[in-house]
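Omission of a single protein chain aside, the complex is shown with its protein chains in their original locations.
Each chain gets a letter, A and B, in the order it is written, and its residues are counted from 1.
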Amino acid sequence: MDNNKFLKTILNGLFYENPTFVLMLGMCPTLAVTISFFNAIGMGLSTTIVLILSNLIISLLRKIIPDKVRIPSYIVIVASLVTVVQLLIQAYIPSLYKSLGIYIPLIVVNCIILGRAESFASKNNCINSIADGFGMGIGFTMAISLIAILREFIGNGSIFNIILIPNDYQIKIFSLAPGAFLVLGIIIAILNYKNNNKIKSDEFSCNNNCLNCSMNRITKGDE
Amino acid sequence: MNFVFLGISSALVSNVVLSRFLGICPFLGVSSKSKTAEGMGIAVIFVIFISTFVTYNINTFLLKEDGIFGIDLTYLQTIVFILVIACLVQFVEMFLKKYVKALYNSLGVYLPLITTNCAVLGVALTVVDDNLYPNISYALVYSLGTSIGFFIAIVLMASIREKIEYNDIPNAFKGKPIVLIIACLMSMAFYGFSGLKIGG
Partner (left out) sequence: MKNNLLVIKDALILFIITTILGLLLSFTKIITDEPIKTAQINALNNSYRQVINDYSSSDDITRKVLDESITNSKVKLINCLKVYNANNETIGYITLVRINGYGGNIDVLTGFDLSENITGIEFPNDLSETPGIGMGITSNEFKNSFVGKNISNIKSVDTLTGATISSTAVKDAVSFSLDIVKNAIQID
């Protein structure tokens, strides 16, 4: 039974509650680093590592961290992990550090990490938390890699910096800012069409219920 | 003159949301009604300006090598800045609740959400680059410009969304996809500002 939940949690993160296409969390890095496939994979894997470790640590400490100080604790844990990852990348993969730039420290405020910490890791045991971190992280990585492949191929005519389409046939707009919004919007529209969801015109995954939004609960602290 | 150019370029030319992709989550989430968008925009201006002031000084006097501690602690920027921002937001909320009740009531819900707004941390980390922002006045102008740019973008988006509320949007696009398409068009429109170049 435990194995089942483990697998289900992973699949949940990968498909049913994919953080980018379904939950729509962590939009900032999604749009910014998907200019090239290399950047997207680098960002995705870094986020996955931070997510797994933070889920693990928060799950281990869930009985110890008092409720009143849980937000500062989560922030301190995630921020330290991100700084550790940042230092390691700066030391051993300097090219990735240069291309991701400011978006590595911004992993701290990536809604996915704090969101999963609050809604999953603080309520489940270690093994399942690791599964959730892994599933969400890899789901995120797959999603942004997909967007990155499309943007890099159509906009720059290349994959991994190997130019495949000559300059004249590249649609540059996809490599620029508007292209990011466009690709993401179209992909979500396609997924909506396939799921045949009857989505009302203003519905978001939180139903616009800001007072009960999990992010609001996180940042408000108590209760 | 330099300050004017810096302000305009950070607000319009490289707009924080449409060009630098910071602050997308609230931009997509809170922009359905213009009243709430205005509230969020003003709260963001408030928070970004104050937090840039505080974090810049902390960086100059505590974290850099010629600060009080004498050693290079800039690797702690991420942690220190995010904690400062979180505390600052709490303080601002308490302050507003006590002294400016009206503002608190209209902003109330959105203030805590600003902690996880990439724009705040993003601006704080960008302005501590010595080469580009030699002193604190540049940093403050940049932060003010950025937050005003956010305000402009989110209010524009809200007005557009209110206008299309009764339009016949294809089922697949209802909800977020149409917002993203609108953002794409806005971003293209803002590219027009690249022609702005004032002074030297």
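We adopt the following convention: a residue touches a chain if its C-beta (ideal position, glycine included) is under 8 Å from a C-beta of that chain, and two chains touch if they have at least 3 such contacts.
A quick note: this is a predicted structure, and the numbers were derived from the prediction, not measured.
**Student:** Among A:Leu61, A:Ile127, A:Ile159 or A:Ile186, which residue is in contact with the omitted chain in the full complex?
**Tutor:** Residue touching the chain left out of view: A:Leu61.
**Student:** Of the listed residues A:Val69, A:Ile163 or A:Ile190, which contacts the missing chain in the full complex?
**Tutor:** A:Val69
**Student:** Over the whole complex, note the residues of subunit A touching the chain we left out.
**Tutor:** Within subunit A, the residues touching the omitted chain are 61, 64-66, 68-69, 72-73, 76-77, 80, 83-84, 87-88, 90-92, 94, 101, 172, 175-176.
Here is the rule we use: only the chains that are shown with their structure count from here on.
**Student:** Per the centroid of Cα atoms for each chain, what is the distance between subunit A and subunit B, given in Å?
**Tutor:** 21
**Student:** Provide the residue numbers of subunit B that touch subunit A in the complex, in ascending order.
**Tutor:** Those residues of subunit B that touch subunit A are 18-25, 28-30, 32, 75-79, 82-83, 86, 89-90, 109-110, 112-113, 115-118, 121-122, 125-126, 165, 169-181, 183-185, 187-188, 191.
**Student:** Show me the residue ranges of subunit A that touch subunit B in the complex, using the header's touch definition.
**Tutor:** Listed in rising order, the residues are 24-28, 31-32, 71-72, 75-76, 79-80, 82-83, 86-87, 102, 105-106, 108-109, 111, 114, 173, 176-182, 184-186, 188-190, 192-193, 198-204, 206, 208, 210-211, 213, 215-216, 218-221.
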